[in-house]
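Of the protein chains in this complex, all but one are displayed in their positions.
Showing subunit A:
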């Protein structure tokens, strides 16, 4: 992996407190300054290939295994793509139940990310010893809060599991709708849990704004800061941030954007291949190329919460909107600081709780009409798209006459952010390592620029 003028390579593996399998390398020259840095993804699983030949309605139960933290998003994106192939639209209640599950799955995920994966760096400090810089350390430092966090995350997970049967690797959504209607007592139970989660998310954001972010403003403004484009989903009617069904918006680094429909994604996104990682690099097709130069990146865009908050005109719910206004007056639009992902994540958590509450208060949510009774297999094509916690998810399938998959193209969140993560590592390494001096605290601070996305 060496460049010609590399005298020493620092190899950090695995990247920890993230969801996947990555490592990074920092190349130093003779005088100990950074010449280059790269993050590599270690595995190739081949989902796109091995769903070929499977009945399209079965793919939703296969691709949920792409990720155990966000299985719902793959499950639902797959159902949407299958709907397209089969030429059907789910009845409104089926669509709403899917969106509700989507929101309910977001809540524990965001709690998990913020408190378990990211918080140790902020609560204990990025240079605390590695052996205590983890959730157990957080339990030691703030035991009451930690108990509340574990409990809240668990409660929402279990409430969703009770309704949907399986929370990790769900089976409940089906092409053409949702597997069964929601009963009134289930609605009431879920509503109570969601109200509690909303209180908890407002508490979490206030807690972070008072106790966490101010302490690290310097780090936020110096580490992992570089201009890039952003991609996210908005509601077509008013540009509000949307998670489940809308249009895509691609913003350049100056804040100008284009908006397009899911099936047009190939006009806007191309993927570049490098021999030193298994993960491809999606980039803005209109830029004509991708350049991983952190001072002048070309074609690079990012996804996930900060990207969504940058591209949208407003939040879709009132409490979240108030928080967006505070955020924008402090950091502007678009904000390019990678560590602000942690802030944006909590604003989104509030919208998810508020939206779940809206859906549960919608009388239609308990309708019996949740799926089509019988769908004929056919040849077709569908693009299923939505926002996963880690960013925009695109599932694109084609089927034959028997409804078996003939082609599947998946552009997933970690891919969209591959370039961003690489640039973050490079920028942070260059800012923090001088004259060959570094320690585990410095390396961990660099790692925080990867962790912010939770790849």
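Just so we're on the same page, contacts are C-beta pairs under 8 Å (C-beta built on N, C-alpha and C of every residue); 3 or more make two chains touch, one makes a residue touch a chain; residues count from 1.
As a convention for this text, contacts and distances are computed from a predicted model.
Student: Since a chain is absent, check the UniProt entry for it and pick the matching name: "Electron transfer flavoprotein subunit alpha/FixB family protein", "Phosphoenolpyruvate synthase", "cytochrome-c3 hydrogenase" or "ThuA-like domain-containing protein".
Tutor: In UniProt, the chain excluded from the picture bears the name "cytochrome-c3 hydrogenase".
Student: Per the definition of touch given earlier, which of A:65, A:235, A:286 or A:314 contacts the omitted chain?
Tutor: A:65
Student: Would you indicate which residue among A:375, A:388 or A:423 is in contact with the undisplayed chain?
Tutor: Of all options in A:375, A:388 or A:423, contact with the hidden chain holds for A:375.
Student: Which of A:246, A:282 or A:391 touches the chain that is not shown?
Tutor: Touches the omitted chain: A:282.
Student: Please identify which residue in A:78, A:338 or A:444 touches the non-displayed chain.
Tutor: A:444
Student: Mind pulling the subunit A residues that touch the left-out chain?
Tutor: Residues of subunit A in contact with the hidden chain: 1, 10-14, 16-21, 23, 25, 40, 42-46, 48-50, 52-55, 57-58, 61-62, 65-69, 71, 86, 112, 116, 130-131, 133-136, 139, 147, 150-151, 153-154, 157-158, 164-169, 171-172, 174-176, 179-181, 183, 265-266, 269-278, 280, 282, 368, 371-377, 396, 402-404, 407, 409, 411, 438-440, 443-444, 447.
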